[in-house]
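Every protein chain of the complex appears in place save one, which is left out.
So, chain A:
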Amino acid sequence: MKRKMQMALSLMLALVFVFVTACGNSNNEGGSNTGSTNGATNATNEGEAAEPITIRVASGDINANWDDMQSETGKFIQEKTGITMKQEFPVGGTDAEMFALMVASDEYPDLVMPKGSAGKLVDAGALIDLRPLIEEFGPNIKKVYGEYFNRLRWSEDDDAIYTLPSGGVGQTYFEAGGGFQLQHQVLEAAGYPEIKTVQDYEAAIKAYIEKNPKTADGQPTIGMSLNGGEWQILISVTNPAFYATGAPDDGEFYVNQDTHEAIMHYQRPEEREYFRWLNHMNDIGLLDKESFVQKYDQYKAKVASGRVLGLIDQDWDYGDAQNALKAAGNFKATYARFPVTLNDTFQDHSFQGTGYIAGYGIGITKDAKDPERLIKFLDYLASDEGQVLVNWGIEGKHYNVVDGKRVIPEDIQAQKSNDNNTFKKTTGIGNYLLSARYGDGVKDPSGNYYTTTFPEQIQTAYSEEDKKTLAKYNATTYKDLWPADDAFPERKYGAAWTLPFETGSQANVIFQKTQDIMKKRIPEAILAKPADFDKIYDAFLKDLDDAGVDKLNAEFTKMVKDRVALWSK
């Protein structure tokens, strides 16, 4: 018996070796093979540049309205460049997961938009340095970034450019998408009161819900709901704590503007008071009890039913639901936005300047078959022609030039503002903002804005309800309600949420732990009895300490200071 076992075992081992060596060999062969074929395709491509190819693009942001190049703009780009993009989005998980699995399998699509995972890909050697390619084939790209080109540099030690940030260069904000939202009908019923502090906000909701405990179709109205069940807890619950207490959003950290010392922002006493207010809202029954349990689709369904009076969210997050309200003609239940703060000593710092944030962008991977072609493609999108195309669409179809000015025809504009999801899908406008581009408020050589977001255009996009409400507050856009852009000094480090942790480092692990703690403790504190709030919040801070938040703060402070040094060169 024993002998047999030994036999079997040695046989197994022998087999294993056979396999391992076999695998090793084939791997090597595979490697050299792809190398040579790559060279071959490159050579042939130079002859016939517009040969149609299909490329894979992995995007970290799910775009439900992605048109698969079948939209009007998509087809135009396809014809012009010969490139067909197949986009891939995270399925049933986060974008971090998608890219981590990519790294684990060491197989990449041609283009990636890795959001916060760029560092991971760079560490894995997955992204190629775009600098030489841009120098040679990307004049438009270079032109767009202009004086901020040095901000594309990866780090102090590595001057490679791995991603092209997709944020608009020279962006002026004409519209505010965040703040605290209230339905137009709530404002109307209250006679358009001043909405500056959380007390004003609370009073308006309270007054309305007392008179209208049920909607017209008999469902109970909900005071306010937060999108706190998934990752948007950051958007809907914790980031507003910055804004309401007079700080800009710097990810999970509060950065002292003078010393550049960073601390985890929950450690600020002001923010404790903000969460105490949310706790109070829950106590008096105005906060949706399911705020921290609901999934994103449940939240959207609730908002789209028109019975949620107030939100604290960003328009891109609740936009789908609001579009559904508009499509149903329920404009009274759509939302107006206000810069609400904890009390009148604070000012909303949402628009404190950052300079150009060289943040999330698009990169070319080492598996891309023809990087040169790709950079030319991106360069086309960054050209004047390309930028007008992706922002405005096709002349004669989506816009007309009247007296040298680009004008969007009324029927197109109506569809764009009232049924944006279909609009995006059929026209493709907004789906191809992949490459370097100018931001809102920058004009092209013809004297028109590159983007469709400029004051006049924003106003034409407003619904009658929006206009009515804004008129009552003597404003033309919601942005007018916020402090002006130059009210605060520019942040020298851009925005701290763009600073990536070194993957797998101790700080990264601590950060992940603090996030897990926060996601549990913040909801717990808000849903607790008011008497228990301080106890839980203290426990929260202690948990953070135990997880090593001091080390994390020190590390982050160093990262901020390094960024300041890198960018002020």
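Following the convention adopted for this analysis, contacts are C-beta pairs under 8 Å (C-beta built on N, C-alpha and C of every residue); 3 or more make two chains touch, one makes a residue touch a chain; residues count from 1.
Just so we're on the same page, contacts and distances are computed from a predicted model.
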{"item": "\"Putative aldouronate transport system permease protein\", \"Cytochrome c2\", \"Fe-S cluster assembly protein SufD\" or \"DNA ligase (ATP)\" - which is the UniProt name of the missing chain", "value": "\"Putative aldouronate transport system permease protein\""}
{"item": "Contact with the hidden chain (one of A:448, A:463, A:476 or A:508)", "value": "A:508"}
{"item": "Contact with the hidden chain (one of A:349, A:491, A:519 or A:563)", "value": "A:519"}
{"item": "Contact with the hidden chain (one of A:55, A:85 or A:233)", "value": "A:233"}
{"item": "Candidate in contact with the missing chain, chosen from A:208, A:242, A:292 or A:335", "value": "A:292"}
{"item": "Given A:51, A:79 or A:97, the one touching the chain that is not displayed", "value": "A:97"}
{"item": "Absent chain, residues of chain A that touch it", "value": "3-4, 7, 12, 15-16, 19-20, 23, 92, 94, 96-97, 100-101, 103-104, 106, 120, 123-125, 228-229, 233, 289-290, 292-293, 295, 298, 302, 503-504, 508-509, 512-513, 516, 519-520, 523-524, 527"}
